[in-house]
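All protein chains but one are shown in place.
As written, the chain order gives the labels A, B and C, with residue 1 at the start of each chain.
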Amino acid sequence: MIDMLAMGRQVLASQAFSQLLGTELTAFHDDGVELRLPLHDKLKQQNGFAHGGVLSYLADNALTFAGGTRLGVAVLTAEYKINYLRPAVGTHLIARASVVYAGKTTATCRCDVFGVSEDGIEKLCATAQGTIAKAG
Amino acid sequence: MIDMLAMGRQVLASQAFSQLLGTELTAFHDDGVELRLPLHDKLKQQNGFAHGGVLSYLADNALTFAGGTRLGVAVLTAEYKINYLRPAVGTHLIARASVVYAGKTTATCRCDVFGVSEDGIEKLCATAQGTIAKAG
Amino acid sequence: MIDMLAMGRQVLASQAFSQLLGTELTAFHDDGVELRLPLHDKLKQQNGFAHGGVLSYLADNALTFAGGTRLGVAVLTAEYKINYLRPAVGTHLIARASVVYAGKTTATCRCDVFGVSEDGIEKLCATAQGTIAKAG
Partner (left out) sequence: MIDMLAMGRQVLASQAFSQLLGTELTAFHDDGVELRLPLHDKLKQQNGFAHGGVLSYLADNALTFAGGTRLGVAVLTAEYKINYLRPAVGTHLIARASVVYAGKTTATCRCDVFGVSEDGIEKLCATAQGTIAKAG
């Protein structure tokens, strides 16, 4: 039996940029994926919120991992769009993504990004939709 | 006379995340903006290319600065979409953004992101379109 | 008590284009909206499927109505993106939209568009996400 979570964590560990930011993979199975990112000061913009680019990075990566649950690990994000809903604050961010529809070579996925407070209250701060494609 | 470039650089300097990545503002005027980011190893993914999240961050930030040329510095990205076109390689990345249409409170902007080789050859690797809104 | 569905149908009846196509509003309440469109031949493209423009129209309109449940009837679509998933076939199309997040002047909404067969089997054929804004 394949340990999907371990395999996903190996992919994440091989992304230098994800290591720089501190991203963790906390779920990776057929029903979806979850990435977790402690919101330390270096990830913020001028008003003390998570930088939009951090939310984008997290959404993009979660979408790719979601696509990977159907298309295999050799996947990349072809395109996506993101709507920012609220300033992202909290002790960490969580991105949850799942597959809306998968064909043979592409999958359309959705992702919600939450800011999570110290006591675990989640607030939706961005939502994304995009296309993941098999690499090569 | 206002030195727009100096003002823009001050905003960028106040973004901890942009400092972490090493982004520079190289143009900021009515015709558009340009961000430059040396492509060091920490910004890469598992295949040695710039991580998609880095391209997204750069596009998002360039779109916001472009909107800021019309709406003032207190702006934020409301939403955007990005298409990844080619793996991003080179010594640095450049993002160029401009305003397509500006109303009173929002501006629709476009951005192209290029990977630039040591000898200055630019290859388009992503293109984005989005809405910038006045904050507050 | 306001009859929301009747009010929504009045708006739809005042859209000449929606009348040309034959769109019906079948649900319009706080939890979301549903538009229904009989798939007659004039709505098709060269391969016998619903034209993508018809799916887009339906998604766009459903997103707007969804935003209207929170922002009032004087709303317009500011932007949206749509992913086409499958060829749309069947006796009619159904678009279901709901609000993901609503602020004071804008709402971010999602919409799924289904092709429905004679015996009521629904197949997801497009999914959309966009921003609805108060008019004026």
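Keep this in mind: contacts are C-beta pairs under 8 Å (C-beta built on N, C-alpha and C of every residue); 3 or more make two chains touch, one makes a residue touch a chain.
Quick caveat, the model's predicted, so the values are computed rather than measured.
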Which residue of A:E34, A:D60 or A:E79 touches the chain not shown here: A:E79
Considering the whole complex, which of C:I82, C:A107 or C:C125 touches the chain not shown? C:I82
Absent-chain interface residues of chain C come out as 11, 14-20, 41-46, 51-54, 56-58, 60-61, 64, 76-84
Contact footprint on chain B, counting only the chain that is left out: 81, 83, 85-86, 100-101, 108, 110, 124, 127, 129, 131
Touching the unshown chain, chain A contributes residues 78-79, 81, 106, 108, 131
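Rule of thumb we're sticking to: only the chains that are shown with their structure count from here on.
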If you average the C-alpha positions per chain, which one ends up nearest the average over all of them? A
Taking each chain's mean CA coordinate, chain A and chain B are separated, in whole Å, by 21
Could you grab the centroid distance between chain B and chain C? Build each centroid from C-alpha atoms only and quote it in angstrom. 34
Averaged over CA atoms, how far is the centre of chain A from the centre of chain C? Could you give it in whole Å? 28
Residue numbers of chain A (touch at least two other chains): 81, 83
